[in-house]
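== subunit A ==
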Amino acid sequence: MDIVGFIVKLFLSPQVFAPIVFPGLLTALVVLLIIIWAERKIAARIQMRVGPLYVTRHLGGVLQMLADGTRYMFQEFIVPETADRIPFIVAPILALTLAILPFAFIPSAPGFSPISSPLTLPAVLAVISAIPISVLLMGWASNNKFSIQGAVREAFMSLGYEVPLFISAISMSILYGTMSLEEMVTKQFIPGLILNPIAAFTFLVSMIMSAGKLPFDIVEGEQEIVAGPYVEYTGIIFGIGMGLAYLKLYALSLIYTIIFLSGWEPLPKLLYDIYPGIAGIFLFVKAFLLMLFIVFLRSVYGRYRLDQALKIGWRVYFVLSIVSLILSLGLRVILNV
Partner candidate 1 sequence: MLSMSSEFVSSRLLFKEGDESTYELFIGPQHPASGHMRFIVRLKGDIIVSVDPDIGYVHRTMEKLAEGREAIKAIPLLERLTIIDSHNVTVALVTALERLLDAEPPPRALYLRTLLSEINRIASHLYGMGIAGIMLNHSTMFMWAFGDREVWIQLAEELTGARLTHTYSIPGGVRRDLPQGFKEKFEKAARYMEKRLQDYMKIFLLNPQIASRYEGVGILKKSEARRLSIVGPNLRASGVKYDARLADDYGAYKELEFEVPVREEGDCMARMLVRVEEIKQSLSIIRQVLEKMPSGPIFAEKYLKLLPPKTREQVLKTGHVKLPGIFASLKLPAGEAVARAEMGHGEIFYHIVSDGSTKPYRLRVVTPSFRNVVLFRYLPPGHRFMDFPAIYGSLDYFPPEADR
Partner candidate 2 sequence: MNGEKPSWLIEIVSKLSELGIRLDEAKNVLKMEVAPESLREAAKILIQYGYDHLASISGVDWSTKGTIEVIYFAESYEPEKRGTLIELKTATSRENPKLPSLVDLWPNALLLERETWEMFGVVFEGNPDLRRLLLPPDWSGPPPLRKDYRVVEEGIYVEYE
């Protein structure tokens, strides 16, 4: 087989195509641009104004984010003297890799998952829960009062939402009897949302907390601590810092769709026969709609106080996730699905 055929087969294989092209890196970047634009456009529509307009005027300023991205690209990347040089540069790159890693586990069609192992769910959640550590490192390395305050807040917040996130995901895997994302979808004859709504609600709220979207936008509280851990960053690294939250949100909404909204369920047969990689269209559409709703919340809510968010995380959603655990255990026993 000649080299070209080998490369094409390699490129089309699930291990490469899924993480790089379809639900993975390229679509993530495109979704990143579209979602930020959608967030600003939705907020503008509600707030009696126009929103981004002047880049590609007739499309309503869709490529505004591309313009912002190139602007970040050309801005000078300044490393402050007092900053701790190596971790200052490494931390955002570490954060970016950790934010992209989940796409290595997310399947996009039956039999088309990059790493097909029975434990993809805990692996994904473990990778996502590693991101706050790199944000902490960013805050600490910038050696600036505001960024340390931001980093401490990130540490507190990650304790607040990790546990409910994990327990509600685990309770669903108990219900389905499997830890692999791929099998979860095949096992969902009715969407997980209807089977265990408490787990769905808990996972949704802790997903908002983990992505740092309003009303839990506490880490970058720009009214008190300017931009939290990202305050010293300029140029493309600042762009990465800003995009990090949206990448995390995209990964989590993909997982949410797989666990609760029965993933790619109405599978388009003919697409699947041509090439399974692009069959996960409905998975992407559902995840995108979910992101639109989360991003819409920005124009409805303000920001919770740090201790209120932690109190909500521990007192309300931790308890709710335990209840959802018991519910799925009960369902499992009754239905022995």
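The criterion applied here is as follows: a residue touches a chain if its C-beta (ideal position, glycine included) is under 8 Å from a C-beta of that chain, and two chains touch if they have at least 3 such contacts; residues count from 1.
Candidate selection criterion: all candidates are chains of the complex that A comes from, given by their letters.
It should be emphasised that the depicted structure is a prediction, and the values quoted were computed from it without experimental measurement.
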Touching partner of subunit A in this complex, picked from 1 or 2
1
Per the touch rule, the subunit A residues reaching candidate 1 in their complex are 43, 46-49, 145-146, 149, 214-215, 217-218, 221-224, 226, 298-308
